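For this view, one protein chain was removed and the others were kept in their places.
Let's look at chain A:
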Amino acid sequence: MQSPVEIIPHSSGVVGVSWLMIVLPLLGAAILLLSGRRTDRWGHFLGVAMVLASFVVAVASFVELLGLPEDQRRMGVALYQFIPGMADMGLLIDPLSISFALLITGVGSLIHIYSIGYMSHDPDRRRFFAYLNLFVAAMLLLVLADNYVALFIGWEGVGLASYLLIGFWQHKPSAAAAAKKAFIVNRVGDFGLLIAIFTIWTTFGSVAFAKVFPLAGEASNGTMTAVGLLLLLGACGKSAQLPLQSWLLDAMEGPTPVSALIHAATMVTAGVYLIVRSGAFFEVAPTAQLVVTIVGVATLLAGAIIGSAKDDIKKGLAGSTMSQIGYMMLAAGIGPAGYAFAIAHLITHGFFKANLFLGAGSVMHGMNDEVDMRRYGGLFPVMRITAITFIIGYLAIIGFPLLSGYFTKDGIIETAMEHNQILGWLAVLGAGLTGFYMSRMVFMTFFGKKRWADDAHPHESPAVMTVPLILLSIGSIFLGAFLILGNRFMKFLAPAVGLPEELPVFHFGSTAGLATLALVAVGAVFAWFRYGAADVPEVAPRGSFLTTFARRDLYGDALNETLLMRPGQWLTRFAVFFDNRGVDGLVNGLAATIGGTSGRLRRIQTGYVRSYALSILFGAAVVVGALLYVGNM
């Protein structure tokens, strides 16, 4: 087994100025947010230009990285010394981070361009681009940071951008609620990540990747397991894995390009990045690794089941995103043998899922923002480019042979199969479900009878939207084969995450692969009979228990409400009651007693001189009496 190479300080060339990647979009966001309405007319072009510039820097850094010998391909770019030797800020340019940077800026640029068309009628388009730029900057900081604290800043930054963009149409109460939900659920995960960072700091006395990873083996197994599980909690929040999955489906309230960029291609994969980046910790904590794989498998099945029952095209895709990230988690939990597949699937998924989401957005754009697939049908002839690119994305995600998803997902399944038979077969089952729900989506949207609303006049979207679709679909076709065949990506990533002892060889006819294909075919054929050949009712039928179960997100929200929300409400109600009756009662009661007593006491002050004289006489008599009594003793 080959370990990751050491991080070498580096300050020259393009890599030396790689901070431009983060600063440019951040600058774009600042200009767009601060300049107000003045930039309304050209603000979106500035946003696109900044991301494209960032992409150019990323590509240049990538090329420079490729030019170096393998054992020098991890470069630490020191930026700022906060407390010398303890808290330094820097960037880490290695194959893992540069892969992410390319994905974020590349797919991000395409989605920015697409948004020009998609948001053209929105009066707040400038603000939208500002948030998108902010997101890109934060996400790049997350993946390029060379220490956990900077990673956490990026982590929170993408959370903020996600919140702002989910609630972009804040005039809709549902969008505002969804944004809040995403923020709060993410907070649970962030709590885990924070505690993990604290633990790393107290254990190793540093948070820099370069310092802590080589020491991972020296810490106790318990500590490393705890760190692993806490990191996993953070990853679950950001990547919508069980049990923190509930926010992702609601997050679809945001504009579709947001769903594509943040809630499919990039941000939600940050959890996978975190686990792969922290691989050194997980490799010495097998229990934590096992939990990661279990979470991954549970989520990949849950997401697929949810996706199978949704009539809202975006929510269907959101279920699918959960499911695909479940695959990545599964691979990431396996260890060095799975890392490359996890990241490769992440990258191809970034392409085909962005492709699918933008395709869905294009369909919605032509259908007056209708999202109910039961109101689609027969759209293929009217929007051919959208339909064809969507179908390419569809074939990629179900793992149609030789397309992107085929190679990366099959890689994950094969690796899982070698690691643990049960996990492997569950992953195969998930692939079959993918075949069903994605086919259902395609058949309901583009084929069958027209079930359009009366005022719908579907049309093909403008070129500014279709060209990104075409580019993404090209990635969806070829990227998988390019990355996986000959273990090209695994060898490329080796300096960052290490290599397994045995390099896997891609078989075109392995048992697991054939079983996957067969199950996918069964799922697709089943979907064809239910939703392609048969008429789809415009109102969803009640369905079986299982359908209801899936439609209600496996009762995830109900569970959260029962377990967390209701007891919380009881607690607040009790606290309010205790405060009103207990604390306030005590204080108010005391005040009332004193007030009442003094009210009665002051009646003595009658204002009659003679009564005062009587009291003085009485008092004097008492004093004299007392003196006499004391004198006689």
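The rule is simple: contacts are C-beta pairs under 8 Å (C-beta built on N, C-alpha and C of every residue); 3 or more make two chains touch, one makes a residue touch a chain; residues count from 1.
Convention: contacts and distances are computed from a predicted model.
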item: Hidden chain of the complex, named as in its UniProt record, picked from "NADH-quinone oxidoreductase subunit K", "Imidazole glycerol phosphate synthase subunit HisF", "Peptide/nickel transport system permease protein" or "ABC transporter ATP-binding protein"; value: "NADH-quinone oxidoreductase subunit K"
item: Option from A:Phe82, A:Tyr608 or A:Tyr629 whose C-beta touches the chain left out; value: A:Tyr608
item: Residues of chain A in contact with the chain not shown; value: 602-610, 613-614, 617
